[in-house]
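What follows is chain A.
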Amino acid sequence: MSMKKNYVVETIRKAQMVELLAKGRRVDERSPDEHRPLTIQTGVIQKANGSAIVTLGNTEVLAGVKVATGAPFPDTPDKGLLVVNAEILPLASPYAEPGPPSEEAIELARVVDRGVRESEMVDLTKLCIIEGKTVYTVFVDVNIMNVDGNLFDATSYAVVSALRTAKMKKYAVENDKVVVKDDVVPVPVEKTPVSVTMARIGDVLVVDPSSEEEAAMDMRITITTDDDGNVCASQKGEASTITPAHVLEAVDTSIRVGKAIRAQIIEATK
Partner candidate 1 sequence: MGLLKNADGSAYINWGKNKIMAAVYGPKEVHPKHQVLPDRALLRTRYHMAPFSVDERKNPAPSRREIEISKVIREALVPAVTVEDYPRTAIEVWVEVLQSDGGSRVAGITAASLALADAGINMRDLVVGCSCGIIDSQVVADLDDTEDKEGSGDMPVAIMPNLNQVTLLQVDGMYSRADFQKAFELAIAKGKEVYGMQREALMKRFFEGQEAGMVEEESA
Partner candidate 2 sequence: MPMIERKQVIPGDVIARGNHRYGSYIEKRGDELVALRVGLAELSQEGVRLNPLTGPYIPRAEDQVIGKVVDINGFGWVVDINSCFDGFLPASFVFGREFSPATHDLSSKFSVGDVIGARIESFDRSRDPQLSIRGHGYGKISEGEIIKISPAKVPRLIGRRGSMINLISERTGCDVQVGQNGVVVVMGPPDGIAKASSVIKMIDRETHGASLAARVEEYLGGGADGS
């Protein structure tokens, strides 16, 4: 693991960024709270139970859902399993390398997982088939296809979109045995959590940082909110700090910006 930044931003470019930000503008002409164009395409992998390709600017992420059955965790015998995993593919960036998941990929998956889990997006009690014995296990695997900043949000949107469109086989219990039925039912989705990640560059928080902005940022903060504007997950990243006032500003921005993104996700996954 190397702590060296992979991508180096030119000093003059960073100076330009800071100068523009002081006037409320960004190098790619966005306003500080504006995300890059977001596209969502679902049902792209036929063999998956649900899938979605999300592009956020040039960042491209593919999420696939696979549903199987298995044993529940001993401490939650009446709940199904939901696991999010992410891999930054070697083809995604000149700096990515094959091998076991990096610290960054583990953090990415865990933060996205937290948003999905804590928002109670999927009603895990409805994934129980026989209490203590058999439950649905929902795996969401994410392949990062192209890296251009803000993997957190792109991954989150892909996972949420894939889950919203996922269908699983119906199982019935007959004579204490689990029997597979022919028809399919949707994965029981209740909510649409939306993650909004901001980078702090100097004194300004910018939404959806590009990789160039990430290379220049001091720190990163991700805040995930649910449909009712509740905060359900957050993560501060990078070896720098944030003031308490900025944290609260980030929460408000996430609630505000998240609304429009949620509407777009819901529209794309109808």
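Here is how the candidates were picked: all candidates are chains of the complex that A comes from, given by their letters.
Operating definition for what follows: a contact is a pair of C-beta atoms (placed from the backbone, for glycine too) under 8 Å apart; a residue touches a chain by one contact, two chains touch by 3 or more; residues count from 1.
Note that the coordinates shown come from a computational prediction; the quantities given were computed from them, not determined experimentally.
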For this session: Please find, within this complex, the candidate from 1 or 2 that touches chain A.
Result: 1
Seminar exercise, completed: In their shared complex, candidate 1 is touched by residues of chain A numbered 2-4, 75, 103, 106-107, 109-110, 114, 117-120, 221, 223, 226, 228-244, 247-248, 251-252, 255
